[in-house]
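What follows is one structure encoded as structure tokens, with my remarks underneath.
In this view, the complex is presented without one of its protein chains, the others remaining in place.
So, subunit A:
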């Protein structure tokens, strides 16, 4: 069943939905942001209604928007082509009735464009992970859970297991981040990063975890098999864990998708084991995006051919394409 929800402005270059799937933020190439809400009015013929539109980055382009988890309100982060990040929240100001979007803070990263930006959804703290075209990932932490004005730069690093791997300066075209998602509370925050750059060592998807004992982020696994080592990573997606004994991560590398199973073992020093359980192929060209559904049972992929494919396991546990849209 397929239905058109709305037409979009041809300036829209990126869209992002909130956690409950009822609000969509669209980033425009003129630096503005549009906000669309799913209509709850049964009589309405439109499925999506534009409820706000504002200039976020005057005179520039807004390549990306990302939603924060609902425990922090209706909050989005946007970025400009120059690398400035703005945090916006929807509020009703004192004495007003109408909702408005206000800018709560601006984070200035490196003076290079932002490749990907994602909020964590761990319950303990709110992190904002930004990866820029200078190849650095930066993690900002919110200091006060109800006040979105104060952010602290917590870490800054490159996607490599050791600094030795990075020789010379590299060019970055793209990068992708996905945070660990789980219904379980009090899990250590973790995320996966993959890049599309001139360095194979920096490209491969790596899993990072915050370790309380050392108070820093460690790379705990590298998700790369020999047959994909020279392929740039276009997108990564971490499946929500609804009670599985392992985590599922999909990595869109080159013209295929790898599905990785990650097991956390807390006691051992090398406390994580990663196994590639499937390599999905048969795409015409590059795979650009992979997304898990809410339970991690279905994976959707899209690529240069413009076809959206859906993948599931069969009763024997093998991953198969079930349909394409």
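To be clear about the criterion, contacts are C-beta pairs under 8 Å (C-beta built on N, C-alpha and C of every residue); 3 or more make two chains touch, one makes a residue touch a chain; residues count from 1.
The rule we apply is simple: contacts and distances are computed from a predicted model.
Colleague: Assign the chain not included in the display its UniProt protein name, restricting the answer to "AP-1 complex subunit gamma", "Large ribosomal subunit protein uL15m", "peptide chain release factor N(5)-glutamine methyltransferase" or "Nuclear pore complex protein Nup85".
Modeller: From the choices "AP-1 complex subunit gamma", "Large ribosomal subunit protein uL15m", "peptide chain release factor N(5)-glutamine methyltransferase" or "Nuclear pore complex protein Nup85", the unshown chain carries the UniProt name "Nuclear pore complex protein Nup85".
Colleague: Taking the entire complex into account, which one of A:157, A:218 or A:288 touches the absent chain?
Modeller: Per the contact definition at the top, the residue touching the missing chain is A:288.
Colleague: Quick one: say which of A:56, A:87, A:115 or A:207 touches the chain that got left out.
Modeller: Final answer for the missing-chain contact: A:115.
Colleague: For subunit A, which residues lie in contact with the unshown chain of the complex?
Modeller: Residues touching the hidden chain, for subunit A, are 1-17, 19-22, 24, 26, 29, 36, 40, 47-48, 61, 63-64, 70-74, 89-94, 96-97, 99, 113, 115-116, 123, 133, 144-147, 172-176, 183-185, 196, 231-232, 234-235, 240-246, 254-255, 285-286, 288-295, 297-298, 300-302, 304-308, 310, 313, 315-317, 323, 325.
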